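Reading through the structure tokens given below for one structure.
The other protein chains are all here in position, but one chain of the complex has been omitted.
Up next is chain A:
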Amino acid sequence: MSSTSALATNSVEQLVTTWIVSGRDEDIAAAVTEVSEGRLLAVVKALGPYLTSEQDELRTKGVDFLATVIGRCPANTLSRQSVKVLAAFFCDKLDDTETIIPGLKGLLSLPSICSSVDAENVPSVFAHVRMRALVQSVRFSVFSIIDGLITHHRETLKGMKSEFIRPYINLAEGEKDPRNLLVAFGIARVILIEFDAGEHIEALSNILFCYFPITFRPPPNDPYGITSDDLRVVLRRCLSAHSGFGPIAIPIFLEKIAAGSPQIKRDTLQTMAECFPVYGPALARINARKLWNALKLEIFQPTDSLTEEEALSTVRVLVVTIHSEDAQDEDVQGLARDACEECIGILREPEKSQAKPAIKVLCTFMASTPSVARYTLANAVPHLLKLFADPREVPARTSVLLLLSDLIAAARNSSQMHITESMPETSSPLAAPPLAPFKDEVLGALISGVATLATARAALAGLTGLVSTPHLLSDAELGFIVLKVNEVLEKCYDEDHSDDSNAILKLLMTISSLSPMHVRDQTLPFLFKSLPLSPLPRDNLVARTRCQHVLTALGTLCGPPPLFAALVTEFSPRIVTIAFSPSDDDPELLAAFLHALLSVMKRVLVGKVDDSHDDVAGYIDTLVQALYGLCVRAALQGGPAREPRVIDVAGVIIGLVVQRLPLPFVLSCVLIALAHLLFPAFLSGKISLLCSDEHVTAEDRFATQTSSCIQAEATTHERNLFVLFEAGIVPLEPKASSLKHLASSTLICYSKVIIDVDINTCAECILVQGLAHADNARQAEAIFRIVGCIVNKHVENLGPFLEHKKTAYWSEEIMSRTATPGRRRQATRVWTWICKGLLVRNHPLALEFIHRLFDVFEDETIGTDAAKAFGDIAESDGVLTKRNSAVVKFLWAQKFATGILPRLMSGAKDDSNSVLQHANLVALTALIKVIPNTSYAHEMTQLMPLLMRALQIPDAEIRASVIETLLAAVTQQKSTHDVLAEHAPALVRQMLGYTKSSGAIRISALRYLSVLPAVVRYDVLHPCKADVLRELSEALDDPKRSVRREAVDAREVWFKYSG
């Protein structure tokens, strides 16, 4: 037994000796094991000679070893007794300058087992540590020890009272390092809040207020990452920790706010706002006047808008602090009253610039306590109303109403704030809004203001505020407002003040979101009445402008379901009348008018679909059928509805309604029925099935009697209807349009209808027949889209179709040089759409199809088309979208771009074949224009030279897209700026060249020039500055106003650009 312990002692001694010499980590780990196994004594014994050594270095090392070992031991290994002994030992070591660091380390690492031990140690820490003699890191451990003590032994330290606080203050005094201060401020806050600090307030204020305001500025590349804001926040929490600071703090605040820089002012204002509630209402009341005078200066003569905002919120806190006790009293005394009177005094001259800050102060009061809010309103509103009524103040009415509307908005916000602040259960949400007592007078003033042109806009702002205040106006009053506003709107149209009419429409929209009936029953009839029944003659410009304004108003207002219903009811007969009016002296006028009416419906529908209104689907039976009927009848018999633009807009409307058809069972029969009708209607001449029978009877057929509108015999007008086929097909749910399902039931329902049962044949038929006879670009485009859509939704059933495309179609239509160029281009477009349909759903075939395009890059006829196709493939469009029920995979474009970019880039760099290189470059520019720039940001270093070269390609479209890409890169990617600097001078020269060219490229080049200085270091572009300024002065004289505007802005930026 004794031999083993002797052995152990020997090994421990060995351990210690080797560590002193080598400082190896393993020795410490071994010693930790020894201590954990209960042999602390052996370790201490072995250390003995070092702990008491005469040599400074050895002593330091000895204590350090012990401290490190203790620090690594698990918390429960040391007994209470040994902790006590160790603590006493480390404390002893504190007065030795050589061992103070390891001594502190040891104390810090001692497990806090018994509070009494630590409490005993505290005085010795204070007694032995002379902070000023120590370096930062040691001082930091001192603060950390005290912080640890406070965390673990708060009660004991509290018991020590002054014995702890006073020495601590001495210890903390004069600390300058921000790292230590962060800890020290934390300690101070605890002392202030939890300890009985009353008698030490002054001493504590000495070690805290000397830091206020924080002016510390972190050095560049500060490894500790302490910002001045960190310190500010912590210090602020100290200053606001004890109410005793109040009398000391306020003079300091006042001094700093008057003399400081904007930053210090803001800091002081924020600190004040945090401190006032703690310092209490009594103190705030005594100093109210002084504080208000100081704050007023920051509001009425603000240094900048941020400071002004801070000052306003500080005023709010001050008022809340002072008046929190009398929150429900009716009579307000003190600051709020005085300040309010002062502001109202300023408001006697409402047109002057000081009125604005005055009203801001009053609005701030509205957001304080309910009693102050009531008081403010009770004084300010009658004052403003009196001014408004005063005949001598007529020129100032606009200003008065603007001030009033600010106040109304503040009253609205305050009532909402009070409701959300208090518990929704306890306070009645129906409590009268603060403005209620003045409702009638205010409404009267605003209504009379709205009737006069000069004050109309200000009054409208006020009315919007009133209307949007909950529970303020009754339904009848809303109706009254609508009535009055209608009169003004009419005047607006007669006298052409479109700006006012926009404000009116905004107000009406606010009203209709609350109660749409008033707008429906009063405004809409008036608007309908002002619309002519037949198109206006070409030369009547005034009336036509007015009519367009009315249409815009209808398009803006009719979003809510009841209003849209009214719109459709009103427009449907009008549209029919126009479409089939017998007189056709000027068919374009009729078509344009028809188009205008339909566009309004389209515009409303777009908004409704965006907001997911449920009533849209309901128009499938009425509106969609009517539109199909209208266009088909026109195609067969003639009329303005033949016009392609009319068909286009009708198609958009149909598409929007079909999009919103609900999938689940209830209405899905409608959906399937529609799907059933679409194919036979367009492909087998059963068009009447789709149309309302008012226009098209069952006997009506396409010219070819039995066949479809895509066959050779069909007229151009009939083929134009293909757009409507597209409109119905594209948004259809795949399940509904699945032909297999469809065909069988179709055969049952309409036994005479013969359509191709197989979807492959059907798609092929649409494609081949449709394209063979398509006689304008729009028809062809419709066919491309339909094919793309079918491929996307039914790819699993399209095996043979795609196989045919891969083999025969590719070699005969695209590769074959015998086909006409037009035909080959068309085939390339088809190919593009097939690729797109596949790619959007990440189908495995997609890449195979897309890579085929590389094979025709060298072709002189379609090479460029194939290259540009890369852009079309990756571009997100309105066809293959989730809304249209297409199969869209997440991030498909990004994945595609990441995959294909390296190949395009290496192709564009490879200069062995210039044709190939050119095609790759075109494909690259087309692609990166349409993909989100995050997906190529990492390649920017290599892309830049390629883009520079692409700028040389003599193709305006490519140049424009390159500049667009560069602009996007500059504005959104910070990481590319270094790359940019390298090419900046060359880019500047290039862009300057473009400013002298023609077309829209001038504007983009100028925009690019104006963003460059913001992102490129001045020294890089300094040599260009003079040239740029000189050459831009030529652009200042450009014949086009929009170009001059950009030139002025760009030149201004370059004037300010300096090192």
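What we mean here is this: a residue touches a chain if its C-beta (ideal position, glycine included) is under 8 Å from a C-beta of that chain, and two chains touch if they have at least 3 such contacts; residues count from 1.
Here is the rule we use: contacts and distances are computed from a predicted model.
This figure omits one chain of the complex; the name its UniProt record holds, of "9824_t:CDS:1", "Nuclear pore complex protein Nup85", "MIP18 family-like domain-containing protein" or "NADH-ubiquinone oxidoreductase chain 1", is "MIP18 family-like domain-containing protein".
If you put the hidden chain back, the residue from A:Glu57, A:Asp222, A:Glu487 or A:Glu588 that touches it is A:Glu588. Within the whole complex, the absent chain has one touching residue among A:Asp92, A:Asp196 or A:Glu1052, and that is A:Glu1052. For the chain left out of this panel, the touching residue among A:Lys45, A:Lys356, A:Lys506 or A:His977 is A:Lys356.
Across A:Arg392, A:Arg817 or A:Arg1041, the residue that sits in touch with the chain not pictured is A:Arg1041.
If you put the missing chain back, the residues of chain A touching it would be 302, 305, 349, 351-356, 398-399, 402, 457-458, 499, 538, 541, 544-545, 548, 551, 588-589, 592, 595-596, 599-600, 603, 645, 1000, 1033-1034, 1036-1037, 1039-1042, 1044, 1048-1049, 1051-1052, 1055-1056.
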